[in-house]
Structure formats: structure tokens, C-alpha cells
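Note that one protein chain of the assembly has been removed; the remaining protein chains are unaltered in position.
Chains here go by letter, A, B and C, matching the order in which they are written, and residues are numbered from 1 within each.
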Amino acid sequence: MDLAPNTDQIAYQTATADWCRDNMPLDQARNRPAGLWKQLAEMGWTGMTSPEMGLNHATEALVFAELGRFLAPVGLLSTAVAARWVGGDAKVALAIPGDGKLRLFDAEDTTAALGIWNGKAGLTMVPGTIEPRPGLDLSASLSVIDLDLIPNPLEDPRAVHHLQLLAAAYAVGCADAARDMAASYAKIREQFERPIGWFQAIKHICADTAVRCAVARSQLYYAACALDAGDAEAAFHIAAAKRLADQAALENARANIQVHGGIGMTDDATPHLCLKRAHLLSFIAPVTTADLLKG
Amino acid sequence: MDLAPNTDQIAYQTATADWCRDNMPLDQARNRPAGLWKQLAEMGWTGMTSPEMGLNHATEALVFAELGRFLAPVGLLSTAVAARWVGGDAKVALAIPGDGKLRLFDAEDTTAALGIWNGKAGLTMVPGTIEPRPGLDLSASLSVIDLDLIPNPLEDPRAVHHLQLLAAAYAVGCADAARDMAASYAKIREQFERPIGWFQAIKHICADTAVRCAVARSQLYYAACALDAGDAEAAFHIAAAKRLADQAALENARANIQVHGGIGMTDDATPHLCLKRAHLLSFIAPVTTADLLKG
Amino acid sequence: MDISFSAQETRFREECRDWLHANVPCEKRPLDPTEALPFDKAWQRTLYDAGWAGISWPKEYGGRGLSLIQQIIWLEEYARAGAPWIGANFVGINHGGPTLIMNASEAQKSFHLPRILRAEEIWCQGFSEPGAGSDLAGIKTRGRVEGDELVINGSKIWTSFAHVADWQELVLRTEEGSLRHKGLSWVICDMHAPGITIRPIRLMSGEAELAQVFYDDVRIPLANVVGGLGEGWRVAMSTLSFERGTGFIADQVKHAITVARLIDDASASGAIKNDQIAGELAQLRAEVAALRAMTYRNISEVVRTGQPGPEASVIRLFTSELGQRIDRLAVRLKGQDILDFSYGDRDDTQEYLRHYAATIAGGSAQIQRDIIGERMLGLPKSR
Partner (left out) sequence: MDISFSAQETRFREECRDWLHANVPCEKRPLDPTEALPFDKAWQRTLYDAGWAGISWPKEYGGRGLSLIQQIIWLEEYARAGAPWIGANFVGINHGGPTLIMNASEAQKSFHLPRILRAEEIWCQGFSEPGAGSDLAGIKTRGRVEGDELVINGSKIWTSFAHVADWQELVLRTEEGSLRHKGLSWVICDMHAPGITIRPIRLMSGEAELAQVFYDDVRIPLANVVGGLGEGWRVAMSTLSFERGTGFIADQVKHAITVARLIDDASASGAIKNDQIAGELAQLRAEVAALRAMTYRNISEVVRTGQPGPEASVIRLFTSELGQRIDRLAVRLKGQDILDFSYGDRDDTQEYLRHYAATIAGGSAQIQRDIIGERMLGLPKSR
């Protein structure tokens, strides 16, 4: 039993964080350069989950938490799941079906989209006529199709868990980003002639962001290992990880805005990027009450 | 429109509080003298709600909030409702039916008990064989009867609202008591060489007790006036008052224990008396979700 | 205690309702502040001409001189009728004007007040600074007295309608080296004066109504100081007691309308069959009722004693946090539709995003709790 990353895993984490910091900083999330996807592919981020790479889910979770911390494109999630269960490293859009509509994210230059239909992962064709536009999450382009396209289901039921796990990892990263942003600001922003982090009211908001991160990240690790081990309760553990990560991302984003005060409300500042991303993530392979009571 | 007590009402409030302070202090709530009920009757507290007294519900609410603040016996609630809708000022026990059982509170020296059965107020006979014992709320004796006695329903549907209103008033008083106890303690208890109320973490717990009191008391006043005015939405307003008062009593009792720290956990100290009373009140004429969505 | 209104008040309510029913414009108020300006001015003028502007303002300055209760009835009916937000007139009507009424010289009042009511003047606020948000007394923008003028340098932030305003209620430090609440003055600043630069600020909900204002040797006559040099803190605080709890009526009625709509929608969609959703809606309905009761109670206290009751400080905090709870449930009920939001949309998502400000602007929820703990409960001051 070992739930701490080993040396190799720490190296993956660090390399991911370093690359993201230099090439995909969070404050540019709404304005990614056109060539980013090509860069991601060249660096191997798009194909790293394919079976031949031999990465286990635990390592994937660590890497995707780092990508999520920098608000990497959500299209990487669908691409990664497709790479594992369909093969290849082609860009695959992320599909969120529901209410007779299909929402596609990061669908530029894709022909297929991956999503969850009635609890099963599937691929659907991306029509040539889509017109991507900005949605709530400014880091992802959105194309809304007013009918629910019929998907080709993926055979392996683990594909759903895989998408849930990676989305949970993104959410953990997003929660981390908000926690760190809030704490940094609380150290430098002064009111009443003191850093605001000196005040218990602010300090405790920040402390709670740290608690949520610790809780969600721990369960993420456990869930990834359970999936790797073929544990009988893996589905529950992944559902728990997804739920806690979604909550951490949303609540930490809210806390971060409150800590930032007026600045936190502005479009120019970064806190709202985490909030909007958290909302988007919560609709990717969402978890039901029944998922958490099963098994 | 006037939701502030008038001069007469303030006189009632003050007289009640003064009498309670001298004759029925909160810290003696678990150990009321045998003669208390006789005193209550002599002072007119048991019969003040009878129709010939002509008190409106608004004034009753004010008086019962003061009684509740000193954790007056819950038997006064049933006695007051019986006085209004049946007549007389005889002591009437409080009945809480449910799960095939009947729980009677303050049943000593009573022949009848008043409670709510299937949404209707009713009176039932108190068997001669009951053996009162202490229950959760140490201020009220409890007799559990292992079958649900058939009640005689009271005709007027307003009797239910009356019990809800008076129980809500008790809960508002209980919430007030916890708020005041917490604030007083936070001013004198020192840790880290300061009164603990100086620390925002404690100050904000106390502030929230004040918010809950203000919210619940305001709605209590409105509900009482709505009942007096025969307002079409009176039932909703009373339900809202009861719900908010129950929540205020329970949450403030919890806050008060936390502010008191270790002392707040002890049997000797008073904070747990408010907590246990709050639990009991929440089962008197409880409010359902449907009650709050109706009308 | 009594919840019924007098016959006269009930008649007044009917008058309000009838007039609003006949006159509320069908077209929506434009979102962009510059586009909205002619709309705001025309609507305010309509209100004024029909006698609905400045209901509780003194008659000599163009008001109606009516009671506080009538003022509330008007505000309630206004919100219920879905009448447009007064937009660019907000600061003049709800803040600048009341402050002048309480503190200004006769000349200042008779010049500005009628113009505010008629929307001939647009006002904006200049209190917060980049370094002084929750800590208003930390103001650094300074005004140096030179002859009969103040020479102003510094910056203000979170100023609504700065680019369309004619005047600004500006609080600045006029005594060099003064600290905290001392040495501040409240000044009527001409927004067209040379040396003023305006940088718009867009919010995460898409609106661009706010701005940062920069002052570079801006010259304002000393005659524009209100309440005396160095009296700025007192003047700024006085407005609170003029508002006397009416400031949040519009929000409160809106909260009640929103909750009723959410209950209707959830009943229609079947979402209310979920016990969790039903329970939350029920709770919000109770809280919205209590908020009205609390406001009525506070107003009754004002009518009776001339002063708001001690619970007045609770109203602001509870209104803002309740509003956020409502908005959060509203977007949860929308489900995935929230993902379609884009800047310029005016829907529950925009409201939800906008209302993050409720626990920040005008004193954060943290500061409000300090105030409640210290002023209502007598706990020792932390700051």
C-alpha cells in the first residue's frame, strides 16, 4: 500500500507542471494560441494514454491534475480517453449530450467527439457545419447542435470510468489553482494595514480550500489505484473522486473570488476562469447519488 | 403596517422577562421546584390565552418568546392552546404522537394532553398509570406510551397554527438565550491573552447567531400578525416562522456550545439545556416541505 | 403590531400599481451603459413628470415629501411591476441626492437636487480605491487646497457609469498626512473637468458598467465641498441613516419574485418532485418571507423612533447571502444550459455571476459580520 507518488511519478508531475508553466499559463487560458494543439501533440500529451505508452491510471491522474491546474483544454480529456479505448492520438472533441441537444467543446479540427450517453461512453461524428463560439468557460469553444446525434458506443465499460477519473483530475488541479491563487493574494493584498490573510475570516476561507484539495486529491489517488488494481469497488471510488473533485473545484473557485474582493469579479483577473471551468467540469461524466450508493 | 411592539406589548414583554428572571431562571430549567406550576397559574400565565383575556396572537408571540428564553415548561404550550380553543386554564400535557407511540411531556397532574395528529390538533386522555422520567430535554418530564391513543380532534383548524406559533415563539426565545450566552462568554473568556470574542472566528459565529435570531423573530412577528388579520397566507407564514425558529434554536445552541469550548460540553453548564430544548421543540407541530410550498 | 396598511396607504399602492401597469416600457433597458443612457434619462423624466421621482424627498427640491411607508410601497410595486432599473440615475437618486439633502448648503441643494430628479444630471460614486476596498478609511486620493480650489490627484475604482456621469460624489484626503477617518472631505467633482481619465472595467458577468477613474491635477472649486473640509467621513456615513433600510427593498422583492418563479418552473418541469430541490425551494421561500418581515420590522422601528433598529445591520448581510443562495439554486435548476452563457446574455446565469459581488461590494460579508458582532453584541473590536 503506497498512496504517495514514486520518483518516476514525481518526475512526470514536475515535467508536466514545468511545461505548462512555460507554454500554457493559466492566465492565457481564454486565449490559447492557434498552434497549441499541435504543440500538445508534439509533446505527446495527446497520445500518452494510448495502451502502448503503458502509463497506469495513477500516473495519468497525477499528470492530468497538473494539466488541469493550468486549465488545459478540455478536449484533451476526450482525446485521452479515445487514445486509450479507440487508439491513435487524433484530436477528439468533448461531447456533452442532454435535453435533446449536443454540446461539443474544442471541436475545431475534429471529426469525432467523445461523451457519455446513458451511462455509456460513445463516439459521435462531428458535423462539418458547426460554428464554434465562446461559452461560459472561456477556455473552451462551444458548438451547440440542436439534436442528439446517435453515438457509437465504446465496448469497454471502463472508458466511462476513465473519463470520470481524468475529469476528476482536472477538477483537482482547478481546485489547487484556486487555492494557491487565493493564498498568494491573501499574502500581498493589504487592508486595515495588514495582509488580509492575517484576518481569521480570510485565513479560514483559505484553510477550507486546502482541506477540500487534500480530500479530493487523496480520493483521486485511491480511485486511480483502484482502477489500476481492478478493485471491485473501483466504480464507487471513481464516482467519489469525481464528486469530491467537482465540489472542491467549484467551492474553491467561489472562495478565491471572495478572497480577491472586487478584483475577483473582473473579467481581466483570473479567478473567474477557475469558476467557469469548474462549472464545465461538473457536467463531464457527472456522478449521480445512485453511483455513490452502489457496490 | 407596524411590526414593532407597541407600548402595551413592550410592557407585557418586560413584565414576563422580569418575572422569569426572578422566579424561573434558565439555569434552573432542569430542576424546577414542585410548586412552579401553581405559581404559573397564579400569575395567570396558564390562562392568558383564553378568549376572555382578549390578547391577540402578536402579543402572545412576544410573551411566549420571553418565556421560551428562560426555557419555561413546554407544558405551557399545550396548556395555552387548550385554554384558547377548549377553555379553562387547567394544566394540559403536551403530546407528541408518532411511530405508533405517544410521548407525553409535563404530564404530572394532568388528565388531558394536547398534540397534533395527522395535521389536526386534538386532545387525548392521560392514563393514570404513567411514570414520568427524564428524557433528552432535562427541563421536561417524559412519559412514553407504547400505543397511539385516539384523540378527540379540536374543531377549529386554527388550533394547529396556534400551537405552531407558540412553539416557534419558544424556539425564538431559546435561540436568543443561546446567542446572549455565547456573546457574554466571548466577552469574558480569555485565550491567547485576549477575550475570545476579539477573534474573528468566534466573533463571526456569534454574529451568525444574531442573524438567525433577527430572521426568525421577524418572521414570528409577521406570522402572528397574519394569524390575527386572518390573512390568506397565514398558514404559510406560520410554517415559515416555525421552520426558521427551529433552525435558529438548534444552530444557535450548537454555536453556543462551540463558543464555550470544553465548558460548553459539561452537564453543569447551561449551553446543553438550549440544545436539548431545541431538539424537543423541533418535534412539536413540525413543519413539512409541503407546508412551505403551499398557498 | 399589525401587518395591514391604512386605507390611505392601500389607495396609494393602487395608484402606484395602476400607473406602473400603464407606463412601464415594454422594451428592455439596454445593457451597455452608453446605449442605456438615453433610455435611463427618458424613463427618469417620465417618472418625474408623473410625480414618482423623489417620493420621500423634500417638496422644495422637487420631491413629493411623502412618508417612509409610501416610499416602500412605491419601491415594492415598482419591483413587482418589473419596471426597469433606474440605471445611470441610481447614484444620484439613491446616494448622492440623499447625501446632499442631509449635508449640503442651500445653494448646492437647490442647484443639484431638482436636476437629479429630472435626470438632467448623472452622478457617479468615488469612494473605493484600489488600495481601499473594505477599508474605506484607507483612502489615499488627495486634494491640495490652492486658493479657492482643490487640486486632486489619485484614483478611484468600481465607479458605475463614470463615462456618462456629469458629477461624482468624491471622498478624498484634503489634510496632508491625516490618518484613517480624519482629514477626509466629500466633494462634488465635475466629471468633465480636465485631468480626469476613465478606464472601463468589464466584470466576469460581461457587463462593462464600472470603471477606474484617474485624477491628474484636477481642479475643483472649494465651493463644491459638502459639509465642510475634513468632514468627509461624517458626510459619507450620514447617507446610511437617510436610506433607513429602504436601500434593499428592490433586491428583496426581486428575490421573492425569483423564488416564486423557480417554484413555478420546478413544478412545471417536475424538478420539484426531487425532495432535495423541493426542500431547498421551501427553505428559500421561508427566508424570503422572513426578509420582508425583517425589513418591515426595521421600517416600523424607524417610523416609531426615527432610527433603524439594531437588526438593520443584519438586513444587508442576509439579503446578499440569500440572493446568492437563490442564484445558485437557479443555475443548478438550469442544468447544462448554464454552459451556453456568453457575455451580453441577460439571464439567470448572468444574475448568478453578477451576484458574486453581493458579498463583496459595499462592505464584504466578513466586514458585515464584524459589525454585527461588535455593534449588536458588544464584542471587542478586532481592527
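Quick note on the criterion: a residue touches a chain if its C-beta (ideal position, glycine included) is under 8 Å from a C-beta of that chain, and two chains touch if they have at least 3 such contacts.
Here the structure is a predicted model, which is why all the values come from computation and not from measurement.
Listed by label, the shown chains that the missing chain touches in the whole complex are A, B, C.
The chain not shown here is touched by just one of B:D18, B:E42 or B:E190, and that residue is B:E190.
From the options A:Q219, A:N252 or A:T270, the residue with contact to the unseen chain in the full assembly is A:Q219. By the touch definition given at the top, chain C reaches the unshown chain through residues 274-277, 279.
For chain A, the residues touching the chain absent from view are 1-6, 9, 58-59, 62, 179, 183, 186-187, 194-195, 197-200, 203-204, 206-208, 210-211, 214-216, 218-219, 221-222, 224-226, 228-229, 231, 236-237, 239-241, 243-244, 289, 291-293. On the side of chain B, the interface with the absent chain consists of residues 96, 98-99, 101, 103, 133-137, 142, 144, 190-193, 199, 201-202, 254, 257-258, 261-262, 264-268, 271-272, 275-276, 279-280, 283, using the contact rule stated above.
Here is the rule we go by: only the chains that are shown with their structure count from here on.
Taken together, the touching pairs cover every possible pairing of the chains. For this pair, chain B with chain C, the centres built from the Cα atoms lie 38 Å apart. With centres taken as mean Cα positions, chain B sits 50 Å from chain A.
Among the residues of chain C, those touching two or more other chains are numbered 366, 369-370, 382. Among all residues of chain A, those that touch two or more other chains are 199, 201.
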